[in-house]
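Let me give you the structure first, and then I'll get to my questions.
This view holds just a subset of the chains, kept in their places.
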C-alpha cells in the first residue's frame, strides 16, 4: 500500500516560503514525477514526504495515517538519492543489507532478499565490490537495491539519473520503468528533465517556485498545457511561443506551436525564414530558422532527412488545430 | 539533517559547547589573568578571579630583564624566513609529485616525512660542531636553515595534498596557451593554490615559532627567539607565578593572535589530504 | 677605539638579574664595552655553556665571553684549560678578601680561575612563632633528633602547615645536593678511597630512611617534585615550619614584600648527628671567562667589577644591605651595617662550617661537599636523584632505591674507567 | 602531462628538496653513527678513541632503557588515544548548531599555539601543583585530599598536558573531515532506520578513518620527540617514570656530555623511530590511497 496525501503542506526556511500551502494526492501504485526548473522546490517537497525536513504547516498522510510526526525510518518509505549516498566503506552486499541489519532481520532472510534484489538488478557479480569500484549505473542500481529490500510502501527518487551520461540515462530510465511495472509500488520521482518526466510518469506534477502549476498525465500536459509555463516546459524541443502580430491574428496574447506541428517547404508556406543551424540526425532534421519577421527564432522539426542546409530559405506552416492560445496572464484560452 | 533544531536543544548544546570550550581555554585565560596580579595574589587561596588589583608590574619586570622586542623580532624573522624558503623549495617539488606522479611518488613523500622523526637530541653535538665550523651558531640564517629543513617535509606534504585537488587540465590549458613551466607555476598554479599556500605558511610559522630545541641550543644572544626568552623563566627564584605568566603571555600572544585571526585559513588547510 | 660587545651567560636568579639591571654603571665607566645578556634557567644554562666551552676549547670562537659557573664546574673546566686564569686582577680587587672556603674551591694549582659572585651554604630556617607554639626552642646548632621532634610538633596538616620542607625534586643540584650534605652528617660518603660507591652502607640507609620519614610524615604534598623554588614559595606563604636549604633564601624569606612570615623567621646551623660534620653544603656561583673568548681583557674588567667590593656597595646603596650578594668576602661580614642583617651571622658561620676538601667523616678521594668534583657526577647525580625521588614518591622502597643507586653508580664508574 | 619534457622537468623540480633532505638526513646521521663508535666525552677532550660497539652495549644494558622504551610507547599511545577520541567527540560537538560556534572554535584552537615549554610551566605550577595549584584548590573545596599529579601519576600527567596541546589539532582535522561527509549519506542511513548512535558508528566513524590516520601519523612524528614537557615538569622522574627515549638520550649526551653514548642512543632512537615510521606508513599508505 502506498497512498500519500499532502494536505496544506507548506515549508518555510526562516522567512522565505519555499513551498506555499499545497494539496496533492498520490494513489497507490502510481508513478508520479515532480518536474520543474532548478530551485523550484522539488527536492524540498520530496524531503518533506520522506520526513527529512519538518513541514512548516499542513499534514502528510500515508495510507490515511498522519505521518507528520513520524521519523523518516518509521514512515516505511525508501529513498534513492541523487548522489546515490552509498556507504563507501561497505561492500555492495553490506550496503544493501544495511537497512535490514538496522531493522534486525535475521541473516537468512537478509541473504534471501539480497540475492533477489541482486538478481533483479544484475548486481550478482558485484556484491563484494566497494561502491568506489563500480560504474555510475551500477552504483545507481545498488542504491535502488538498498531501497527495494526494505519493501517500502513507496519509493522516493531525487534526480537519480542526473549524474549519469546520456546513453546510460536512457538505459536506467527503462530499468526504473520496468521495475515499476513489476513491483507496482508507488514511486515519486523528482527530475528537472522533462523527457524523463514524459517517458516515465503516470502523473506529472509541474512545480514552479513552490507552486503546483499543473497535475496530469504526460499527454494531457503535452496536449493541454494549462499555461505558458507548462507549455514551454513540456515537450522537446521546446514549443515555439510567439507574441505580437502573429498572436494577435489568433486573438491571443501569446500563441504556441510545437516544432513537430510545423510543416516546412522550400517554396511556399505561411512564414518565411532563413535557416541558421540545421541538425541532420538521419531520423529527423531540426531547423533553427532566423529572419522570420516574427520576434523569435523558430524551431522546426521535420521527419527523416530533408535536404535543406544552413543559409537556405525555408517556408513554414503551422498546423492550425495544434496552435495553443494564451491570454495576458499566460493562462490557456478555451479553443 | 536540516530538520528544525529546537531552541531548547540548541540552548543545551550551547551550554555544553561553551563549557567545554572554556575549560580547554582556561589554562591560557588563567595565565593571562595571573600576569596582571601581584605575586602574592597569584598564589592566594582561594584563587582570585577578577577582584584583585590589576597591575602591569610583571610586564615591566619582564621587559627590564630581557629585551622582549629583539626576541620577538628574531622569532618573526626565523619563523617566517624558514617557512618562506621552505615554500620556495617545496612548491616545485609538490608540483612534480602532484602532477607528474610516478611509481615512487608516494614512497618519496613518506621518506620525506620519516626524516622528521629524526630525534634532535641524538644529533645535537654533530650539528653543533658543524654550525660552529661554518660560523652559523647564533645567527638567524643558521636557524632559518635548520627550521627550513625540519619543516620541509610537512610543507611539501601539505602543498602536495593541496595541489592534487587542482585539476591537471588547468595546467595543461596553460601549456596549450603557451606558458613555459616557469609561468605555469608562477602565474597559474601558485595563485590558484593561494589558500593552500597560506595555510601551509601559517601552520609552519606556528611550528617554527614554538620549536624550542634547536632555537635554544644553537643561539646565544643575537639570534635568540622567544623560546630562549621563556627559557629564562622556567625556574627563577622566589615567588614567580605572576612574572612567569607575564612572560608566557608575551611569548604566546603574537602567535595566538595571528592564529586566531587566520584560523579559517589555517583550519581549512589543516587536513593533509585527510579530507577529500 | 672599537667598542667590544661582551656576551654574558647568567643564571636566572635574583642576584644575577639585579646585576643585569645595574650594569649601566659598568658601561658608563667603560664606554668601549657593550653588554649582551643571555639569562637562562640553571639546567639550560649549564648545558648551553658546557657545550659551548667544551666544543670551542681554546680556539677563539666561544659564543660567550663571561659565563656563570658553579663551584662544581670550575675545577673540572680549569683542569681542561677551558677557563682563563684570573691572576692579574687589579690590586684594588683584593683577592685576599675572598672567603677561604670559597676561594679554595676556585683555585687550582695556585691559580684562581673564577671570581665568586655569591656564595652560599645551607642552614635551617624556621618559624619562631610555630616553634614557640610547639613549646620548643631552636638552638644555634640543632641535631637531627631535634629537627625530627620539632617537625612532628609543628605539623598541622588541616591548616596546611607542614613541619618541614625539604628538596625532593630529582636532580644532582636538587635532592642530591641536600641528601649528600645530610649524608655527610650521618657519616656516609659517596665513594671510598678506591672509588667504590657506598650506597650499600649503613649510614646511607639511615640517611635515606630518616629523610623519607621526615618528608612523608611532616612534609607538604608533592614533595617529590619540590625543588628550591617550590619550597621557597611554600615557606613564604607560611606553609613550612622549617626549611633546610640554601642560605641565600634568607633574604627572600625575610623580605616583607614577598613573604608573609618575614618577621617570624629564625636561623640555625644545619643539623648534625654528633659525628663532627654538619649537614650543610657549600656552593658559589662564579663568573669565569672561557678560554675561547675573543675579548678576554674586557671580560676581565667586567668580572672584576661584578664581584668587587665596589659592586657590593652599589647594591647596598640601591637595594639595601639585605640584597647584597652574600658569602664571598670577609670584608662584607666585617661591615657593621651588614651585621645588622638578621641572617648575616648564620650565613657566614654556615659557610665557614663547610669543608669541601674534607667533606666527610671517613676519608674520600674527591672534593666537594654536596657533589663529587668529577665530570661523571652530573650524570650519576641525576640517576641517583631519580632513585631518591622515586623512593619519596613511594615507587620503590628506601632499600631498593639505595640498591639501584649502588648499581647505577657502579655501572657508570666502571664505564668511566675508575676500576681497571 | 606525461610527455618526456614534463617528466624531466619534474625530476628537476623535485631534486632540490630531495637533495636537501638527503643531506639533512645523511650528514648528521653519518656523524652520529661515527661518533657512536667512539669513546668520546666532551668533558674529556683529547681522549677520543675507537670503541666499537661498546656504546651500544652500554646503552642497551642501561636499566632505564626498557622503561624509556615503554614510556615512549605509552606516551605516544596515550596522547593519541586521548586526542583522537577527544578529537572525535569535539568534532561531533563543534558540528552541532549552537550559538557562538566561531568563538568556541577559537577557544578550542588556542592550546595549539602555545609553546610546549610554556604549557608545561603553566600546567605544572598553576594547575598540578598540590599546594598552590588550581586542582589542589578544587579538591580541597570539594573536601578531598589534593592529588599530587606529578608524583602519583607522573606519566599520566604528562600525557594529559601533551594531549591538551594536541587536542585542537585532532579536533580541527576531524571536524573538517566530519563536515565533508555527504549529508545525503546520513539521511540515507536515517531512512534506512539507523538511530543516532548507529549512524555514528556505521557511517561517521568509517568516514573519519582516513582523517584519523592522518592525525595519528602527524602526531606520532611530533610525539616521538616530546622533550620540553618532561624536562620542565618531572625531569624524567620520579625514578624513570617519565623518561622517554628522547629524554634518556638527553640525559646521556647532554648531562654527561658523553657524545659517544648519546650518539649510540640517538642511532637507536632513529632506528626505533623509523620502525614506527614504516609501520605507520604502511597503515597510511593503505588508507590514503583508498
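For the reader, a short list of remarks on this structure follows.
Residue numbering begins at 1 within each chain, and the chains themselves are lettered A, B, C and D in the order written.
Here, contacts are C-beta pairs under 8 Å (C-beta built on N, C-alpha and C of every residue); 3 or more make two chains touch, one makes a residue touch a chain.
These numbers come from a predicted model, not from an experiment.
This structure file describes a complex whose protein chains are present as A x2, B x1, C x1, D x1, with one copy per kind shown here.
By definition in this document, only the chains that are shown with their structure count from here on.
Compared with chain B, the chain whose C-alpha mean position is the greatest distance off is A. Put simply, the C-alpha centre of chain C and that of chain D have 36 angstrom between them. Mean C-alpha positions place chain B and chain D at a centre distance of 16 Å.
The centroid of the Cα atoms in chain A and the matching centroid in chain B are 53 Å apart. Touching of two or more other chains is recorded for residues 1, 43, 124-125, 129, 231, 233-234 of chain B. Chain C has residues 47, 51, 55, 233, 237 in contact with two or more other chains. Of all the residues in chain A, the ones that touch chain D in their complex are 50, 52, 71-73, 77-79, 81-83, 85-90, 98-99, 102-103, 132, 146, 150.
By the touch criterion stated above, chain C contacts chain D in their complex at residues 43, 47, 50-51, 54-55, 57, 76, 80, 160, 169-171, 220-225, 230, 233-234, 237, 239, 375-376, 378-379, 382-383, 385-387, 389-390, 392-393, 395-396, 404, 407-408, 411, 415.
Taken together, the chain C residues at the contact with chain B in this complex read 7, 9, 12-14, 17, 20-21, 36-42, 44, 47-48, 51-52, 55-56, 61, 63-64, 227-229, 232-233, 236-237, 248, 252, 258, 260.
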